[in-house]
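Apart from one protein chain that is not included, each protein chain of the complex appears where it belongs.
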Amino acid sequence: MKQQLDFIITSNKKLNKQTFLIKVTPKNAEPLPEMLPGQFVQVLVHDSSSIFLRRPLSINYYDKENNEIWLLIQNVGGGTNKITELKVGENLNLLFPLGNTFSMPDKNQTTLLIGGGVGTAPLLFLGKNLSDKGYTPEFLLGGRSALDISQLNDFEKLGLVYITTEDGSMGQKGLVTHHPALKEKQYDKIYTCGPKPMMIAIARYAADNNIDCEASLENHMPCGFGACLCCIENIKERGNICVCTEGPIFNTKELQWID
Amino acid sequence: MKQQLDFIITSNKKLNKQTFLIKVTPKNAEPLPEMLPGQFVQVLVHDSSSIFLRRPLSINYYDKENNEIWLLIQNVGGGTNKITELKVGENLNLLFPLGNTFSMPDKNQTTLLIGGGVGTAPLLFLGKNLSDKGYTPEFLLGGRSALDISQLNDFEKLGLVYITTEDGSMGQKGLVTHHPALKEKQYDKIYTCGPKPMMIAIARYAADNNIDCEASLENHMPCGFGACLCCIENIKERGNICVCTEGPIFNTKELQWID
Amino acid sequence: MDRLKVKIGDLELKNPVMTASGTFGYGTEYSDFMDLSRLGGIFVKGTTLEPRQGNDYPRMAETPSGMLNSVGLQNKGVHYFVSDIYPKIKEYDTHIIVNVSGSTIEDYIGCTEALVGLDKIPAIELNISCPNVKEGGMAFGTSCVSAAQVVKAVRKVYDKTLIVKLSPNVTDIAEIALAVEAEGADCVSLVNTFLGMAIDAEKRKPKLSTITGGLSGPCIKPIALRMVWQVYNAVKIPIIGMGGISNWKDAIEFILAGSHAIQVGTYNFINPSVSVEIVDGILNYLDRHNIDSISDLIGKLDY
Partner (left out) sequence: MDRLKVKIGDLELKNPVMTASGTFGYGTEYSDFMDLSRLGGIFVKGTTLEPRQGNDYPRMAETPSGMLNSVGLQNKGVHYFVSDIYPKIKEYDTHIIVNVSGSTIEDYIGCTEALVGLDKIPAIELNISCPNVKEGGMAFGTSCVSAAQVVKAVRKVYDKTLIVKLSPNVTDIAEIALAVEAEGADCVSLVNTFLGMAIDAEKRKPKLSTITGGLSGPCIKPIALRMVWQVYNAVKIPIIGMGGISNWKDAIEFILAGSHAIQVGTYNFINPSVSVEIVDGILNYLDRHNIDSISDLIGKLDY
């Protein structure tokens, strides 16, 4: 069940120039409901003249023990700037959990989770879930430079991690789509989140190699729960549907990206 | 010369539930220009959805040594709330110094400075100025209770201080207009700032007793420097004039308050 | 709670707080966040005779204290509404009002006819003011003659409470209100969105696929409030006021300006339970001001 709740910021760490990891816990210590990887929250930016609408952010991790939600945030504009400027102890009002989730692989299927930049956000939670369920997820993380690779330690606890950077400062030099793992190994299922051109390239690779592929979309979302019909994606056969309720996770077969 | 300048908050003290004393110094340590008692600043409330216009505040004190301006602020609504919430080290953008000033008494004239609540704000600066110029100002400060009497120590350094409170928790019980000093002594000049009903009562007392009286007006001020014509007061003979440039200090004779 | 009751045509509302069409889905979208039965009514999505895909993405641009949308009446058509949606929502313990939209008078008539027989739809809101469709839509609402025509035609086939939603994109909204009142509208609701535009300076492109769209949110409140007051001073039928309402204070302002009831639109996206908070806020206001009934406030602006 979706809810609106006040949280308190318990930690706000700057991971690099633009990326922040914020941890929040319900203000009145309410126990958090069931949340699923791929789901997101809508963050209220309080009393700003330029930011009127909430901002959607993926659930980066759900820390049951500490009753915390983690948000991995890239400061790209007014809203994310306001959010990442908040200090420990300050309030954050969230609508959550919103959206659908990734589908689980079949038994014994191999999985690769491909994230670009801050697009790795939902993949940590997904990786943890897969690993908890007995899968052995592998990760392919890409960025412009080593600075863009966040939460490496956390990922390494969950499975094998491949890295590419455009400037070669960490892992393989180049784009994620050129990483040798994609050639050498055969995965049954790919999950991806990141810049749209990256996701399209991966969707194409998956289609060419007959691999099931799911991607997380980032359409603009005024409401986040199916009320405004502004976040639509034109999906094969089904036409304009809401990304916030029927997504944000889609099988790339359904998207009009590659034909 | 008026200017727009960024300041840094060097101190923010809560004097009582609603009243704050904020001290600011120019961000780049620019020396402050000449400022006069009665003048005010226009404070920018940064990036708020509800507060669009600047907020006018009197110059409470000009601390030459520390290159600081003091602001005595009562939190009465959205704007003053945002301003008083600011922390030491944060920025404050000001237009200043704005408006006219109190006229100086003639040589040897006796003066009484009457302030109600946060209306005492400009009187500290005025009192200091009078005292520096060799006058011996006396002060009559009023409030609902002792909590409303701010900066008493500072006032006492400048001259004799009478106090009235409505609940009698400090000084005489009652309104400033009923203080015995007004009956027993004969002042040549009265300066007043506070709630309008109080100022009107004092203007009437001054008129009845043939005392010269100046009051500081608090009309709404979108600009503060004569550009918008929204802050007008209908003045005898002269018609609608701008309080922000021709005031905020007026001789109460000129105002349409008492006839 | 009788203190909050108001009547609009034959429609009795338990309170004057309702939610605006196109911002509240079919109510279900909000049921996790609030108790729908606390609302005076729900205006469901703009519904047309035929299904509509709406406009292309992007359909939204954020603006100072507001937003532009160009959804373009995406909906599955009135017949799908009757067969698939109505059965799921008809048990709500609040009034459900359908916002009837169209491109031709025939569309409006057809859509209305499909709804008139539904027991639990006590009223329709005739949307002659949607700025986001190529034909019809707003055009009907911007001239007295065409506004009167649609209302006349629909009035013939609809005997329940007929609310007509006016466009603010006109020189004289009171004139349009008078025209639809003359044709038998039971109530006017206002305002729909203002036609606006947003440009991405860096890309030198419009931000909306449709170039222009409808502006809503707190930014339009002062203009909407003025229009309600002008219409209140012109017509005798009740008014449902809206435009930028985001708290109980705004709601009281619209009521003082002459609204019998109000609708909350865009602000539902920011705070999905704002409408029930407004109900509470109004009650509290009546208490503080010692006012018996909300009807004692309608149009009671003191000037």
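Read from first to last, the chains carry the letters A, B and C; within each, the first residue is number 1.
Here is the rule we use: a residue touches a chain if its C-beta (ideal position, glycine included) is under 8 Å from a C-beta of that chain, and two chains touch if they have at least 3 such contacts.
Predicted, not measured: the structure shown is a model, and the values here were computed from it.
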* Structure fact -> Shown chains in contact with the undisplayed one are B, C
* Asked: Per the definition of touch given earlier, which of B:K64, B:K157 or B:H220 contacts the omitted chain?
  -> B:H220
* Asked: From the list B:K23, B:R54, B:K82 or B:H179, which touches the chain that is not on show?
  -> B:R54
* To do: Would you indicate which residue among C:K88, C:K156 or C:K249 is in contact with the undisplayed chain?
  => C:K249
* Structure fact -> From B:S11, B:N209 or B:N234, the answer for touching the chain not displayed is B:N234
* To do: List the residues of chain C that touch the chain left out of this view.
  => 61, 63-66, 68, 142-143, 169-172, 194-199, 201, 203-206, 211-212, 215, 217-223, 225-226, 229, 244, 249, 252-253, 256-257, 285, 300-303
* Structure fact -> On chain B, the omitted chain is touched by residues 1-4, 44, 49-54, 95, 219-220, 222-234, 239-240
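FYI, only the chains that are shown with their structure count from here on.
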* Which chain's centre, taken as the mean of its Cα atoms, is farthest from the centre of chain B? -> A
* Structure fact -> Whole-angstrom distance, CA centroid of chain A to CA centroid of chain C, is 36
* **chain A and chain B, separation of their C-alpha mean positions in angstrom** => 54
* To do: Just give me the whole-number Å value for how far the CA centre of chain B lies from that of chain C.
  => 48
* Among the residues of chain C, which are close enough to touch at least two other chains? -> 65, 218
* Pull out every residue in chain B that's touching 2 or more other chains. => 49
